[in-house]
Structure formats: C-alpha cells, structure tokens
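Only one protein chain is missing from this complex, and each of the others stays in its spot.
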Amino acid sequence: MAKLTLSNANKIITDALAKGKELGLKPLTVVVLDAGGATIAMQREDGSSHLRPEIAAGKAFGCIATGVGSRWLNAQAETRPHFLEGLSNVSGGRIVAVPGGVLVKIETGEIIGAVGITGDTSDNDEIAAVAGIEGAGFTPDTGA
Amino acid sequence: MAKLTLSNANKIITDALAKGKELGLKPLTVVVLDAGGATIAMQREDGSSHLRPEIAAGKAFGCIATGVGSRWLNAQAETRPHFLEGLSNVSGGRIVAVPGGVLVKIETGEIIGAVGITGDTSDNDEIAAVAGIEGAGFTPDTGA
Amino acid sequence: MAKLTLSNANKIITDALAKGKELGLKPLTVVVLDAGGATIAMQREDGSSHLRPEIAAGKAFGCIATGVGSRWLNAQAETRPHFLEGLSNVSGGRIVAVPGGVLVKIETGEIIGAVGITGDTSDNDEIAAVAGIEGAGFTPDTGA
Partner (left out) sequence: MAKLTLSNANKIITDALAKGKELGLKPLTVVVLDAGGATIAMQREDGSSHLRPEIAAGKAFGCIATGVGSRWLNAQAETRPHFLEGLSNVSGGRIVAVPGGVLVKIETGEIIGAVGITGDTSDNDEIAAVAGIEGAGFTPDTGA
C-alpha cells in the first residue's frame, strides 16, 4: 500500500494555491489528510478566515469517512438530509458535506488520502483541489 | 430471557458477509448489538471505509433505541424530520436513520439484539442483514 | 506499506481469546484497529460487560494516537497526569491509558494497527493481546 508523504502533501498544497492564484480565487485554506484521517499538512492563506482550517478538514474527513468525494455527500444531503445528519453525528460533528473535499487515489484505485479546500465557491475550491492532486501525480476523485 | 451470544453474533456476521459476496455487493461493515445496545461483534471488510463501523452501529442502535427496524426510522425522517432530530439529539447523536438496521427477534417476538450494515445501497445492506439473522436461526424485523 | 486485513484481525482475536481461555482469564473484549484508528474487528465474550468495547477501543486508540503501546501512556499518567488529561481531551475523550493496548508492527518497525483488550487485569489483558498479535505473525509493542 502506498502512503502519502509530507513531501507529497506540501506539493499538493503548493499546486492548489497556485491554481487559486491563477484563477483569481479568494484566499484559500488547504488541508491534506492521510488514509486514516490524520492531518499531514495545512496552509491558510492571508485573509482566509478563522474557522477555515476546520471547514477544509471537514470536507476532507467526509471523504475519508465514507470513501467517496464530498460532492457525493453534498448530493446525499440534498436528497437524504437525515442520512447526512446521522453521518455527521456519528462522526462527532467532523463532516462538512459540500464540494471541495476530494479523495487522493493511486492508479490501482486505492485511497491514500484526501484534500479539503475552502475559501471561494465550493466548485472553485474543488477545482483547486483537483489541480493540487494532479500536480502531485495522483488521481483525484471528487465524488461527481 | 434469551440472549444473543458471541457465537450467534459471529454466525450472523459470517452469513451476512457471505450474502454480500453472493450478490456482488461492495465491501460491507457489519455490527451486532445486544438487547442493551452494547456491541457484541463487528467486522469491516477490506476496502470498507473509515467511518463504516460508526455508521453500521448507528443503524443498529436506532433499532434498539426505538424497538423498531431502521426502515421505519427512515420513513419517520422523511415525514417528521423534527422527530428524528429530537430522537437523534436525546441519543447523544448515536442514530443513523436509514435502512440496514434490523432487529433480531426470537419466536416469542422478544428483541434480543440488532444488526447494522453499511457499504452498499441501504436496501442491499438490509438484504445482507436479513440473511445473516435468518442464517443464525432468528427472526429479522426491518421496520417495513 | 503493509495493511492489516480483516482476515489478520480475525486471527488476532481468535488467538487472543484462546490465550485468555488457556490462562483461565475472565471474559474478554478484543478490538483491532487499523493504522488510521478505524476499527477492523471486535468481539466481546459472553459475560464481558456493556462498555468493554469502548474501553478496549480506548486502549488501542491511545497507541495509534501516540505511536506507543498503552503501557507507556499508563506510566505517563502516573508521572505527568496533566499530560494525559490534555491528550485525552484533544482526542475527544477516546483514550484509556492503562496496559492492554498493544501496537501491531511488521519487521520494518512500521505500525499497521493496534489491539486493545479488557476484561481481566490490565497485565493479563496485555498478555492476551501479545499472544494474538504474535499468533498472526506480527510484532507486538506494549510500550514497556
């Protein structure tokens, strides 16, 4: 089984923030979790607000918790709100079910981590996450 | 009073997982609770994601909490969401109100435990739970 | 990186319970976690009390959280109680800092999971955990 290293995680963050700059997005916060949900690295850009680290982590943790990108959780929340409520509760309130949480996979399909981004629209957050994951040579899974 | 033994619980899990394999379901997580809501046994198949044990337990605990299979809780959530919200709150956030939580009964109708399964669709999770309970010689109650 | 499979976890539990039987220990509860702290399998013997699954999980999670066997946490609790209190708090109250939580390592020294056992004395719980881990072909680390 492959493992996401700190060096990988830093590269993901650098590339995600570069994408945000390229697209003129608002200041972003980027969190990278390992396959067990522990944080590997996090950066919050100047001007990105107080709770952004927890929001970004909540998007990423939802992916690890369920094995699906957070866009799927967002769809579930719209069609089965009580499922999301239960899921959120049994997680100890650690899940933010909107797009911008993206699984990090390797070519075999194995999940080795997740990225969560917040700061701009959820769709734009997701674009930055995908760019970061691809820039580091991994396969993103948004849950679309 | 009849009591679900560890040996019973292991048999339920084995048969539920065999049903999942037979039907080609995704990797499953199976939890068996006793009549007091304490876990007797749990197994998470390789590839079943991080929070699945808590989700499966949440389905099963909803059954024990209310004395009804979780399909009924799912219906309640759709027609009376505020009831589920209150129920969830007074449980300390331990309930996941979607199908796949099934009561284990004996022929007198007495409840001796509950099974919770997650990993595939809620309907398929429930099919596996029913198969496990019947395989161990007990009567399932899905709340349908 | 190696990964603890469900098959490994079931073998660990079977061997740990056999050791308990051999030594005439009280009914045990055994939990096996993966390297990310998610439960892989759990069994509670008939007569092992209501909260034992959470106690066993708390011993095992302390190991994963800190990368050391729970005997070390027990020593810390005696010499630096405020460290254990802080650690417990930031874990969300998920740590039980007494012997009986043992890391599962492979020959390279890499941590691939943890076992937590409760039911008899902490020392005996640990003996059963070590037997289970060795029976499955892995290296136990008790934190001694």
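In this document, chain identifiers A, B and C correspond to the written order of the chains, with residue numbering beginning at 1 in each.
Operating definition for what follows: a contact is a pair of C-beta atoms (placed from the backbone, for glycine too) under 8 Å apart; a residue touches a chain by one contact, two chains touch by 3 or more.
The structure presented is a predicted model; accordingly, all values stated were derived computationally and were not measured.
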item	value
For the chain not depicted, the shown chains it touches	A, C
Residue, one of C:Gly47, C:Pro81 or C:Gly137, that touches the chain absent here	C:Pro81
Omitted-chain contact residue, chosen from A:Glu45, A:Glu110 or A:Glu134	A:Glu45
Chain not shown: contacting residue from A:Gly20, A:Pro53 or A:Gly116	A:Pro53
Residue among A:Asn10, A:Thr121 or A:Thr139 touching the omitted chain	A:Asn10
For chain C, residues in touch with the removed chain	36-37, 64-68, 80-83, 85-87, 89-93, 111
Interface with the unshown chain - residue positions in chain A	3, 5-6, 9-10, 36, 38-46, 49-53
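Methods note: only the chains that are shown with their structure count from here on.
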item	value
Length of the line joining the C-alpha centres of chain A and chain C, rounded to whole Å	31
Cα-centroid distance, chain B relative to chain C, in whole angstrom	26
Centre-to-centre distance between chain B and chain A (centres being mean Cα positions), rounded to whole Å	30
Per-residue multi-chain contacts in chain B, two or more chains	50-51
